[in-house]
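Only a single protein chain was left out; the remaining protein chains are all shown in position.
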Amino acid sequence: MSLLPNAAVLLGKELRTEFRSRELLTTTVVFILIVLVLFSFTFTPTSDESRRFGPGLLWLAFLFAASLMLQPCFLREQQNDTLSALRLSVSDPFAIFLAKLAANTLFLLLTELLLLPFFALMYNVPVVPVLHWIIMVLFLGSLGISIVGTALSAISAQARMRELLLPLLMLPLLTPVLAASMEVTKGLFDRAPFVQWKGVGFLAVFDLVFLTALWLFGEYLLEE
Amino acid sequence: MTPPAFSPAGLRFENIEKRYGALHALRRLSFAIAAGECVVFAGRNGSGKTTLLRVAARLVRPSGGVLIFPGESGAADIAPIRPGFVAHATMVYDELTAEENLMLFARLQGMAQAENRVNDLLKEVGLSDRGASLVRTFSRGMRQRVAIARALLHEPSVLLLDEPATGLDPQGVAWLATTIRRLRDSGRTILMSLHGESEISSLGTRAIRLDAGSIVADTRTGATFRHILTFAGA
Partner (left out) sequence: MGKNIVAAVCVFVLLGAAAYASFFIAPTDAKQGLIYRILFLHVASAWTGLTAFFICFVANLLYVWRRQPRWDWLGVSGGEVGLAFTTVVLVTGPIWAHPVWGIWWTWDARLTSTFVLWLLYASYLLLRTLIEEPDRRALLSALFGIFAFLDVPLVFGSIRWWRTQHPQPVVMGGPGSGLDPTMYKVLFFSWFAMLALMTLLLRQRYRLEAMRGEFETAQQEMETA
């Protein structure tokens, strides 16, 4: 089955391209930083208040950042019509999506991990004791955001007003991810941290549902 | 002379139709191209040349009709014919080097000995010394060479060229003509869309004129080459 090898090769390309220029990563990191600072104006970041509002703000920041970061995903393939070259070369078009969503998940995760210490410091929330659980929820949430965002960026790339359209399409669809991720993160930031397994399970289900949907319908998103 | 690494193939359009909404890009086209033919498609902008080639490349899904590559058995173990496609856009990544681009597409197509193949091709198109340069730094002529190298990676028996001489200087056109002649003489089936008479068009063994999505003239049915290429009517 050449799906996974194809996806791996394409993932390599996505990573090589991004790490060469680092433009997506740097702009996303700076954006989230700005959002975090601005959010701090909305309430007093004492330890208690941060535990209440912090998770929500954190995930909102990630969502907004993702809706910007995912714009170029398919747009840059339109530049030299490299999308056609990919479609001609791979046996299963899902490989293209798999590679892109894996790359996007990785980029999102990287920016989130980079910003976690800033968040912990700025908002007085201890993250080190529960770091591995936080990474788990960051991964599951980012995966959901990437799956949906990658699919929708293929749609918005073919429409007008695409810069506004992608957030418009993504944000309502991702409210379950926001709700669940927030909840699990809140549990982890609690004075007596605990893992909200219901939320973790829910995120896994969300990811599975949309990955399957993308697998079933992906080729139509790329059709001409 | 070494035998070709591909098996010659023709293709057949049967009632191929393509509508974009109410716009009829291709109207029930039916024609056959024999293996080894070098066909020039002429026509004004919007006559359907690009759509025809993209349908043949299987990039565009026709609204109706069937595309057949005779000789394709359709059995599960034999891969369907994949034409090589060169468009006006280069279809390569500016942020990667020529070598990285070709390696990418070679590995995607599951080629064994990808590196050797890529090096051979770079030599064939005269870009061996620029293999490690980013495509972004290339001139239009050089980009066209990378595009052609990409199309030839899998040794296709059918080549589709959409206005390949666009933007090339006389030197580039001369190189392109030589390359196409060599490909034609090796037995490949070539379909090219062109605007008018040129060094490239004279390589064709057959010409077809399209207008508003239909075939209006074909050298196979008596029209002359010159007439098709210089048709200046509605």
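First chain written, first letter: the chains are A and B, and each begins at residue 1.
The rule is short, and it goes like this: a contact is a pair of C-beta atoms (placed from the backbone, for glycine too) under 8 Å apart; a residue touches a chain by one contact, two chains touch by 3 or more.
All figures in this text were calculated on a predicted structure; none of them were measured in a lab.
The shown chains contacted by the absent chain are A, B, with contact judged over the whole complex. The residue from A:Leu4, A:Ile34, A:Leu121 or A:Ala213 that touches the chain not shown here is A:Ala213. Annotation for chain A: contacts to the undisplayed chain at residues 148, 151-152, 155, 158-161, 165, 168-169, 171-173, 175-176, 179-180, 182-183, 198-199, 202, 205-206, 209-210, 213, 217, 220-221, 223. Residue-level contact of chain B with the missing chain is found at 19-24, 212.
The rule is simple: only the chains that are shown with their structure count from here on.
Interface residues of chain A facing chain B in the complex, by the touch rule stated above, are 2, 5-6, 9-10, 13, 16-17, 20-21, 79-82, 84-90, 223-224.
The touching residues of chain B, counted against chain A in their complex, run 54, 57-61, 82, 85, 87, 89-96, 100, 104-105, 107-110, 150.
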